[in-house]
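One protein chain omitted, others in place.
Up next, chain A:
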Amino acid sequence: MASRLAPATKPLFRAQLSSRPTNGHVAFIPQVRKVVFEYCEKWASSANTRSYLHRHLEDLARAHPHVEVVVKQRNYKPPIVRGFYLNDNEKVIGLNGFEITGIQNKVQLLLDSSGAKIKPLKRRTIESTTESARGIWSGLHVDETFKI
């Protein structure tokens, strides 16, 4: 019946070996990986999208080399643009009724986003995983111990 001794080295629990995601801390990885344009060849609702694809798509693809740009035909349906992100999320935006500048704004919205779910951000100013640098106050470690 041997008594259990404390381990010679501090035990290493595997949870502390996992890394916390901090994109942008040292290296930044753009979160959007693919943008798919779906348009109709015939209908007038896709006319603006078709002219956008003719005039601005190549410059867009050149300016964002990390993004895979795909153009698909989806006939007899209104035009849409889909964004695919590294966190497996998808954003779909309809382009019906927009002028070319409007289409550019919507595409830029997809490229700027990180794919995270839209949540209220008014009170989420700082999201931190580091513990406080100055530590937590303790009533026992002051000159006069704090008396309730």
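The definition used in the following text is that contacts are C-beta pairs under 8 Å (C-beta built on N, C-alpha and C of every residue); 3 or more make two chains touch, one makes a residue touch a chain; residues count from 1.
We adopt the following convention: contacts and distances are computed from a predicted model.
A chain of the complex is left out here; the name its UniProt entry carries, from "Large ribosomal subunit protein bL21m", "Dynein axonemal intermediate chain 1", "1-aminocyclopropane-1-carboxylate synthase" or "Protein transport protein SEC23", is "Large ribosomal subunit protein bL21m". Only one residue in the set A:R14, A:R62 or A:R124 touches the chain that does not appear here, and it is A:R124. Summarising the interface, chain A meets the missing chain with residues 20, 22-26, 28, 30-31, 111-114, 116, 118-122, 124-135, 140-145.
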